[in-house]
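With one protein chain removed, the remaining protein chains of the complex are shown where they sit.
We just call them A, B and C in the order they show up, numbering each chain from 1.
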Amino acid sequence: MRELHAIQLTVNGVRHERSVEARLLLSDFLRQELELTGTHVGCEHGVCGACTVLVDGEAVRSCLMFAVQADGSEITTVEGLADGGAVPDLHPLQAAFRDAHALQCGFCTPGVLLTLIPFLEQNPDPDEQTIREALSGNLCRCTGYQSMVEAVRALAEGVGR
Amino acid sequence: MEIQSEFVFNGSRDDLWANLLDPTVLAKALPGTKLELVEEDRYEGQMEATVGPVTAARFDVTIELVDKVAPESFTMRVDGKGAAGFTKGTALVQLAEQGPTETLMKYTADLQVGGRIAGVGQRLLDSVANSMSRQGLEAINRHLQGEAPAEAAAPLQLLSRPVLAAIAVVIIVAVLLVVLL
Amino acid sequence: MKPAPFRYLRPGTVDDALDLLTEHGPQAKLLAGGQSLIPTMNFRLSQPAVLIDLNRLGELAGIEESRRGLMIGAMTRQRAAERSGAVRDRAPLLSEAMPFISHPQVRNRGTIGGSLAHADPAAELPALMVALDAEFLVRDRDHQRRIAAADFYTGLFATALAPDEMLLSVEVPKTPKRTGWAFEEISRRHGDYALVGVATTITLDRKGRCDGAHIVLLSVGDGPVAASQAVAGLAGEEPTADAIRQAAEVTATRDIDPPADIHASAAYRRQLARVLTTRALTRAVARAQGAEVSETGAR
Partner (left out) sequence: MSAAHFGAAVSRNEDARLLTGQALFVDDVQLEGMLHAAFLRSDYAHARITNLDVSAAQESEGVVAVYTAADLGEYWQPGPLLVPPQPIERLEFHCATQVPLAKDKVRHVGEPIAVVVARSRYEAEDALPLIRVELEPLPAVANPVAALEPDAPRIHEQFESNLAAHAIQEKGDYASIVDQAALVVRRHLDHDRGASAPMENRGVVASWDRKCGELTVWDTTQAPIPIRNGLARMLGLPETQVRVIAPFIGGGFGPKIMMFYPEEVLLPWVTMQLGQPVKWIEDRQESFFATTQERSQVHDAELAVDAEGRILGVRDVFVYDAGAYNPYGLTLPINTQCTLLGPYEVPNYYTEFRAAFTNKPIVSPIRGAGRQPGVFVMERLLDIAARELGIDVMEIRRRNFLPPDAFPHDHGIIYQDSASLVYDSGNYLPALERAAEMIDYHRFLDETQPALRAEGRHVGIGIVSYVEGTGIGPYEGARVSIEPSGRVNLATGVGTQGQGHFTSFAQIAADQLGVEVADVEVVTGDTGKFHWGTGTFASRGAVVAGNACHAAAVALREKILEQAAQELEAATADLELVAGTARVKEAPERSIAFGELAVRANPLRGGVKPGTEPGLEATAYFGPEKGSTASGVHAMIVEVDPETAMVDVQRYVVVHDCGKVINPTIVRGQIIGGVAHGIGNCFYEQLVFDENAQLQNASFMDYLIPTATDVPPVDTDHIETPSPFNPLGIKGAGEAGAIPTNPLFAQAVENALQVPGLEVLEMPLSPNRLFELLCAAREAD
């Protein structure tokens, strides 16, 4: 039997205690242990950004962190964005994405949203180039990114008004 | 991939030839390797490579020496296999006298690198090959000049009489290591 | 792509970390931000028996103004350095270059010390520290010592750190007067490993002649490569466009011996080194002369 480590962490406001093998990636922990399958795994070498979650408020790639390292952390996943995780109560960024058709297959979308949320807190009114740079750590094969940029602009303009 | 390079040693060609085939010299140049002479000019063993973040890459290695023309040239055939991939190929090593205490070594290695390591490591292939072979060659050169070779991180064990061309092994090692990154 | 098993240790103090490092020796790897190590582990190209996680060593995180300049703890996140006003004021070259390091998600986790000790030849931070004349503070269980950045890098992924030593912090000296700086890099895509990058500084004397310069390149050798012949050529010269072109030419043709990979041949790397050195020096000189420089490096 392999060595297990007890960890406690808060995910989307819910406290969890688990025992995990040290090598368990945070992405696998969230998906398999907590069944929060909205966090997607696209490359497991830190390039595609699909697995991006917030750890203590900062966007990080959950495939490049071990679950044991998240002991004591606060994590936000895509399931934690809409109020109560419910479909009708979309987060404004989620609504902006829907309105701008900023997703197609939707696989990269959770990572994109979690990249943009802290970005928008720090840059409430970003220009197109800044948005593109912020998105450049998230790969999307469907949209060509343009509609994501439009979604962020629309949201920023709406908020600014 | 093809590696072509040359190196000037501060020593006579005969000395260099003898040194290249001396196991104790080789031991200093190749940390982490175990090789055993299984038949005339044929070695088998294991190598463990460590470069940068790459730690546990183990390879089963077979080395064969052919076309030996003392003290001018030899060819070696190398086959290395591990969980992360393989390397396979030949290296031709030629020694030319440039003076009583100067010998030019030219080496050409034609190597296949395959498997997982080939697909992920190419960014550093060239650098690792150059850097590792240069280090090995410098170590041999220091020995040739009678200096104590730099301390090796882990001792190399040659379990049997060695008739091995250190440099060719160095090249192979370089390539093996290369591909691990 | 799942990592092999390993033993996980999480020291709470630097002393504990050094004890563990001594105890486990070469079997152990230090885990800082993990943004280079963990991918390699996921590929199973790295299978350390022991991981010593430094992320709880709060004493190693932080940026402080020091008498000489700026003290940056090894476990400072790259993102913190990017956002730091102190870095912007005291080491503007570093500030300018931070956005070139991968992507925000990686910089949020990646550390200054992790990148410096990893010594990837394509990494920006080692070249920047050499260009800034930084000093590395390192320690084993018994001793602490300082190593100049230029002496820290000894080869491919190789540093002057002994197996039982750890990098604690890096000190970046204040930028001298009449000094300009610039960082230029070209990568295939934003955030990729650089095809070539160059960090430059130039200090002018009162007559406007070069009184010291750094041209340090990345992705052209085993580690950061200082273009010493080019710098020597600039010494005492007025940094005219011709002098800059000459320095770039020497850099590209004599100071570097770049490797080839699928993205760039050696000849292409030389060309990029030539162009980027010209551009960086031009901007650095303009800054040293007090001119406004709006461009923030090639993307």
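Remarks
What we mean here is this: contacts are C-beta pairs under 8 Å (C-beta built on N, C-alpha and C of every residue); 3 or more make two chains touch, one makes a residue touch a chain.
Please read these numbers as outputs of a predicted model, since none were measured by experiment.
Contacts of the undisplayed chain with the visible chains, over the whole complex, involve A, B, C. When the omitted chain is restored, the residue from C:146, C:188 or C:254 that touches it is C:188. Against the chain not displayed here, subunit C makes contact via residues 1-5, 43-44, 186, 188-193, 195, 262-265, 267-268, 271-272, 275-276, 298-299. Although one chain is not drawn, its touching partners on subunit A can still be listed: residues 2, 21, 23-24, 31-32, 35-45, 47-48, 50, 77-79, 81-82, 85-88, 90, 94, 97-99, 101, 103-110, 113, 128, 131-133, 135-149. Subunit B residues in contact with the hidden partner, per the touch definition given at the top, are 1, 83, 85-86, 88, 112-116, 118-120, 122-123.
Rule of thumb we're sticking to: only the chains that are shown with their structure count from here on.
Mean C-alpha position of subunit B lies 31 Å from that of subunit C.
Taking each chain's centre as the average of its CA atoms, subunit A and subunit B sit 47 Å apart. Touching two or more other chains at once is no residue of subunit B.
Residues of subunit A in contact with at least two other chains: none. Contact residues of subunit A toward subunit C in the complex are 2-3, 5, 21-23, 25, 28, 44-46, 49, 52, 55, 58-61, 63-66, 68-69, 115, 119, 133-134, 136-137.
Remark: subunit B residues 50-57, 83-84, 116-117, 120-128, 130-132, 135, 153-154, 180-181 touch subunit C in the complex. Looking at the complex, you find that subunit C touches subunit B at residues 4, 26, 29, 36-37, 40, 43-48, 118-122, 155-157, 193, 221-222, 259-263.
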